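To start, the structure under review is shown below, and the notes come after it.
Only one protein chain is missing; all other protein chains are in place.
Entry: subunit A
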Amino acid sequence: MSKREDDRCGRKLKTEAEVCMNPDSSVIAAFKVFQQELDTKHDKHERLVKISRDVTIESKRTIFLLHRVTSVPDVEEILTEADVKLDAVRQKIGQIAEELKGEDLHQFHRAFTPGIQEYVEAVSFHHFIRHRTLISLEEINARLVFMRENKGEGEVACVLTFQITPTDYLLGVADLTGELMRMCISSVGNGDIDTPFQLSGFLRQIHDGFSYIGNTGPYEVSKKLHTLRQSLGKVEDACYTLRVRGSEIPKHMLVDVFTSRAATHLDPDEPMV
């Protein structure tokens, strides 16, 4: 509103408006309550977004660390190191659980879902490298139980739990497939012939699972299904090349074959399954 319009509204109105805008009016009093309520909510939301970002960063670092298993002799050492990192991430998730104490998880879900998905990705990657199986939702949730000592009187320790929603789990697993694809290609690069075949079998199982859920799942799942198909295609192609050419090409040259093949498959227009 321009100033001119403000002026022409008439002086009489101004005084009237001032009268009813005394801070004691019930409307203003009510809005002061709303102000507090909204601020509290927004603050909590912001705090959760911040923690979620920390969770994402740490989880990503863990994934990078885990990718080194293809190039080092001592796998166990890396797994232990990753576990330490993941413990730190779990502490962060504990903070989320604390913020959500007594709240509706779904009210703030949007604030922390990216971090949680990344955590699922990291923890399932870790689990896969160690056990070659898919970690279940219960197994993940079982590790998200936190003990908190009440600082107040009584000293009663309370148990906080964080429940990852099946949707977040699903989306995390969908991201996991991308990591597995990367792992497959790099393990071929290191002359590991068995891992790609294991991986392609596992990826196919996951792919079948996602196809089973199909479009009934949330919108994001269908989006990730596309990427999953691409990853699966790359891994299947790699296995094919291994089988066909594996016998004729020396191991150190296979690397070159794969780097060039992987490059051609980055083409998004590639026809799907």
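The working rule: contacts are C-beta pairs under 8 Å (C-beta built on N, C-alpha and C of every residue); 3 or more make two chains touch, one makes a residue touch a chain; residues count from 1.
We take it that contacts and distances are computed from a predicted model.
Peer 1: Tell me the UniProt name of the left-out chain, picking from "Coatomer subunit gamma", "Large ribosomal subunit protein bL21m", "Translin" or "Aspartoacylase".
Peer 2: Choosing among "Coatomer subunit gamma", "Large ribosomal subunit protein bL21m", "Translin" or "Aspartoacylase", the correct UniProt name is "Translin".
Peer 1: Hey, which of A:Glu37, A:Glu77 or A:Glu98 is the one touching the hidden chain?
Peer 2: Here the residue in touch with the unshown chain is A:Glu37.
Peer 1: Could you list which residues of subunit A touch the chain missing from the display?
Peer 2: So the residues of subunit A touching the missing chain come out as 1, 5, 8-10, 12-13, 16-17, 20-21, 25-28, 30-32, 34-35, 37-39, 42, 104-107, 109, 133-134, 136-138, 166-167, 169-170, 202, 205-206, 208-210, 212-213, 216-218.
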